[in-house]
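For subunit A:
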Amino acid sequence: MDPSRKRRIRLVVALSAAVILAGALAYTSFSASSAAVSPSRLLASADTGHSYQLTGKVVDGSISRHGDATLFRVRDRNGSASVPVRYVGAVPDPFRDGREVIVTVRKRGATFVGEKDSLVTKCPSKFTDKPTSKT
Partner candidate 1 sequence: MDFLAPVIVIVVLGVVVWLVSGPLRAGATVVEDADAARREDLEAAKEAKYREIRDAELDFRTGKLSEADWRALDRELRAEAMELLRRLDALG
Partner candidate 2 sequence: MATVGQACLILALLTCVYGIVASLYGARAGRRDWVDSGRRAVYALAFLAIVSFAILVSAFLRSDFHYEVVATHSSTTTPAFYRAAAAWSSQEGSLLLWVLLLSLWSSVVLFLVRRHLRDVAPYATAVLLGFGAFFTGLLVFAATPFKTMAVAPPEGTGLDPLLRHPSMMIHPPMLYSGYTLWAIPFAFAVGALIVRRVDADWIRATRRFALAAWCFLGIGILLGARWSYAELGWGGYWAWDPVENASLLPWLTGTAFIHSVMVQEKRGMLKVWNVSLVLATGTLAVLGTFLVRSGILDSIHAFGASTLGAPFVILIGLMIAGGIYLVVSRRALLASEHKLDSLLSRESAFLGNNLVLVGLAFVVFWGTFFPLISEAVTGTKAAVGPPWFNRYTVPLALVLVLLSGIGPVIAWRRATWANARRNLLAPTAAALAVLAALLAFGVTKSATSLAMFVFAAFTVAVVVQEFARGVAARRAMAREGPLRALVSLVQRNRRRYGGYTVHLGMAVLFVGVAASTAFQHARDVRLTPGTTATVGGYQVKYVRATARPVYRGERLERVALGAVLDVRKDGRHVTTLRTERGYYPSAAPFASGSLIRGIFDGDATSEVGMKAGLTRDLWTAIQPDPEYLNKVIDATAAKTAGKPPAQQAQAVGRLLSVYRQGAFPAQFRIISSPLVSWIWLGGIIVFAGGLIALWPAPDAARRRVTAGYAARVARELGRA
């Protein structure tokens, strides 16, 4: 076999291996991902057992504790539809009423149970363009 042919074969093998690996990567990412959904979407359709990435704002006055768990409601960014969330573990520092949060949840009966350590609070926007309207 002449060297250039050998090189070409090597290249083809390497490329197809890369394509297969990339394909596997892409495939698993779709099955392992959790869809980012708003509370209203979650209310409309949620399958028990499937995990969702819930984003929205913490409803004012909804935070309460129940033993080790924190209970709160998350509402749409611009709307009032809200879902109850039960989260076990320490909540991040900026967590409070009205903050924007992201939490990975699974449906358990009527409430949504948060995955451990999945609760993220968005930085209180110190980086916004608009000046905060606080006086």
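Selection rule: all candidates are chains of the complex that A comes from, given by their letters.
The rule is short, and it goes like this: a contact is a pair of C-beta atoms (placed from the backbone, for glycine too) under 8 Å apart; a residue touches a chain by one contact, two chains touch by 3 or more; residues count from 1.
What you are looking at is a predicted structure, and each value in this text was computed from that prediction instead of being measured.
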Check your understanding: So which of these touches subunit A in the complex, 1 or 2?
Key -> 2
Practice item. Mind listing the subunit A positions that touch candidate 2 in their complex? Key: 3, 7, 21-22, 25-26, 28-30, 32-37, 53, 55, 63-65, 67-68, 88-94, 96, 102, 104, 117-118, 120-129, 131-132, 134-135
